[in-house]
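Removed from the display is one protein chain of the complex; every other protein chain stays in position.
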Amino acid sequence: MKARILFLVSILVVGGLLWSGLQAVHPFGEPNSAPMDEYFIANAQSEAAANNVVTSIVFDYRGFDTLGEGAVLFTAVISVAALFRKRGQH
Amino acid sequence: MIEVLHLSILVTIVVSGFLTIWFRNLLSSVISLAVLSLFISLEFFYMQAPDVAIAEAGIGAGLSTAIYIIALRACGRKQFRKEGER
Amino acid sequence: MTGNFPYLVVGILFVMGFIGIIFEKNLVKIAIAVSVVEAATNLFIITLGYRSGGSIPVWTMAGGGSSRMVLPTPQALTLTAIVIGLATTALMLSFAMTIYRHYGSLDVRDVRRLQG
Partner (left out) sequence: MNPLSVVARTVCNLFAWFLAVFGIYVIVHGHLTPGGGFQGGAVVATFMAFLLVAHGGRKMQSWVRKELFTLMECVGLTIFISAGLLGMSNTFFFNFLAKAGGLFGSTVPLGPNPGALNTSGTIALMNLSVGLEVVGGLSMILLYMFSGVHPEEPFGREETGHDR
């Protein structure tokens, strides 16, 4: 019973923090000033020669993130294969 | 008109999220999660992000549901509940 | 008309997933609640980058020569987060299946046998 009251208080604290953060957020449809995104939109065609700006960010400007993502996916696959490996298989 | 469509999508997201947590049967909960994923994909498409919409529709509504149903098949479907719980 | 309603939806979804993580006793249900929290986070990041009246950040489909586009960086980051979310979900469910094979139950109160 004491644990449930503690959980309820923690949920109220998290909800209150979210609510107070919602009061100060900028209005929907008007993001904060983003010079980096303006640079990407203006120069993605002349530098990476790709029409899709999102793909040019994923694979060119921020390719290191994608490398880490591939490593995470590889690790997850290896872990699942190690969990369900048969006894006779290699 | 497009505002009404947007509002209905958002209300459906909230309702399906609530049902996902509320259902006691695990299979119903997984199907509600697929519906939530599908409507979040629609919301991404409204927000001019078709890349993310394709990814969410393929992964969230397709593969994730398949993996959950395989896991439920291995573990039994009904949620285990003891006496005196809510 | 909608105003800041999308942010409110994100907050409601996040708190519901948080309640699910804390109060549920079944391991698969906890994994479902984690998926709800992931969905809320993805929706929040995309909502931060939306620009009213902006077009798709793809020059093939932009149309009309409008240079006012939606911010592309949050979309790229969310794209990475979705695939990683699927990988972590598969790993959680694999652990749940292994635990069910060893203990015969999915309840978190029955799995405490290791603690003595």
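First chain written, first letter: the chains are A, B and C, and each begins at residue 1.
In the analysis below, a contact is a pair of C-beta atoms (placed from the backbone, for glycine too) under 8 Å apart; a residue touches a chain by one contact, two chains touch by 3 or more.
All figures in this text were calculated on a predicted structure; none of them were measured in a lab.
Engineer: Quick one: which shown chains sit in contact with the chain that's not drawn?
Structural biologist: Those shown chains that the absent chain touches are A, B, C.
Engineer: Among C:V15, C:I56 or C:L77, which one is in touch with the chain left out?
Structural biologist: Touching the chain that is not displayed is residue C:I56.
Engineer: In terms of residues, what is the contact footprint of the unshown chain on chain B?
Structural biologist: Touch set of chain B with respect to the missing chain: 50-51, 53-55, 58-59, 62-63, 66-67, 70-71, 73-74.
Engineer: Given the full complex, what residues of chain C touch the hidden partner chain?
Structural biologist: Touching the chain left out of view, chain C contributes residues 56, 58-65, 79-80, 82-83, 86-87, 90, 93-94, 97, 101.
Engineer: In the full complex, which bits of chain A touch the chain not displayed? Write them out.
Structural biologist: Contact residues on chain A toward the absent chain are 45-52, 54-56, 58-60, 63-64, 66-67, 70, 73-74, 76-77, 80-81, 83-84, 86.
Here, only the chains that are shown with their structure count from here on.
Engineer: In whole angstrom, how far does the Cα centroid of chain B sit from the Cα centroid of chain C?
Structural biologist: 10
Engineer: With chain centres defined as C-alpha means, what is the inter-centre distance between chain A and chain C in Å?
Structural biologist: Whole-Å distance between the two chain centres: 9.
Engineer: Which positions in chain C touch two or more other chains at once?
Structural biologist: 2, 5-6, 19, 47, 49-50, 57-58, 75, 79, 83, 90, 94
Engineer: Listing for chain B: what residues touch at least two other chains?
Structural biologist: Residue numbers touching two or more other chains: 51.
Engineer: What part of chain A is in contact with chain C in the complex they form?
Structural biologist: 7, 10-11, 14-15, 18-19, 22, 25, 27-31, 34, 36-37, 40-42, 45, 51-54, 57-58, 62, 65-66, 69, 72-73, 76-77, 79-80, 83-84
Engineer: Please give the residue numbers of chain C that touch chain B in the complex, ascending.
Structural biologist: For this pair, the touching residues of chain C are 1-2, 5-6, 9, 12-13, 16-17, 19-20, 25-26, 28-29, 31-33, 35-36, 39, 42-43, 46-47, 49-50, 54-58, 70, 75, 78-79, 82-83, 85-86, 89-90, 93-94, 96-97, 100-101, 105-107.
Engineer: Enumerate the contact residues on chain C facing chain A in the complex.
Structural biologist: 2-8, 11, 14-15, 18-19, 22-23, 47-53, 57-60, 67, 69, 71-73, 75-77, 79-80, 83-84, 87-88, 90-91, 94-95, 98
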